[in-house]
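One structure is given below, represented as structure tokens, and several questions about it will come after.
Removed from the display is one protein chain of the complex; every other protein chain stays in position.
Here is chain A:
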Amino acid sequence: MSDVHLASEAAAAPTAPGPTVLAPSSVWHRLRARPLFWVAISLITLFVLMAAVPSLFTSVDPEDCNLSRSLVGPNGDHWLGTDVQGCDVYARSVHATRASLLIGLSVTVATFLIGVLVGSVAGYFGGIVDAVLSRIIEIFLAIPLLLGATVLLATAANGDGGVLGVIVALSLYGWTQTARIMRASTMETRGLDYIVAARASGASDPRILLEHVIPNAISPVIVVATTNVGLFITYEATISYLGLGLQDSTLSWGQMIHDSVSRFLTSPHALLAPAGFLSLAVLGVLLLGDAMRDAVDPRSRR
């Protein structure tokens, strides 16, 4: 994964289903003027680099553990101290970036696509289509995300689904929220004059949906999807903690947090380090989402 890839993924989000809404150059022009955008880009670049080439940030082997230095506080050799196994917390946090980011982003993209598709079709066509899709949404909504994903991983994947297993399980139960928001937003947009005008000018339903409805209805979904990146990272952590997601061979922040929870009062550094990494990563994505929304939505532009 490269920097360009990540940035373009976020940039493509509001326009992905249809053609480019605004000239990319003008969006770029407006983004460039925002300091927060640069903060976001810096953070994201940092974490993407960390995920792609962890050796740039640390030369310590995260698997080089020595019980004789268990739970040592931050010092010159181990900048963020060591955990209960005596492994370097900083090195482990850096190496955990890859799995956490990959899962958070993949699940977000998957739930975004499913949610936008199902929600906009249900909201736009209404009637029987809406009734059927809404019932499907409700069926999935009735199963709590974590419980559903846990059960699925425990049964189908026999407790070891790996990264792909976690992505599938979380996506399968995580798309309902975006679908519901998209449906509500679509229904609101559907009745607006310019949609009626588009119909009066002879545009077909798929065209109206893709070009007129979705680009106008998608903003709230983008905001939710951005916050979801962080949410899904924490869900992955929870599942991993339960022993059903990532196994010890794959490092993740969530695993590290959960491993150190019970010793938080005596050795807070082992928890605060991965928690800090997680928070900064989520902050970066959130800021980018905000800046993108302001730049793409002409109504909020001055």
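By our rule, a residue touches a chain if its C-beta (ideal position, glycine included) is under 8 Å from a C-beta of that chain, and two chains touch if they have at least 3 such contacts; residues count from 1.
Assume contacts and distances are computed from a predicted model.
**Q** Just by its UniProt name, which of "Heme exporter protein C", "Methionine ABC transporter ATP-binding protein", "Competence protein ComEC" or "Carbon monoxide dehydrogenase small chain" is the chain not shown in this complex?
**A** "Methionine ABC transporter ATP-binding protein"
**Q** From the list A:Leu56, A:Ile136, A:Ala197 or A:Leu280, pick the residue that touches the absent chain.
**A** A:Ala197
**Q** List the chain A residues touching the unshown chain?
**A** On the chain A side, contact with the omitted chain comes from 21-23, 192-194, 196-204, 207, 211-212, 215-216, 297-299.
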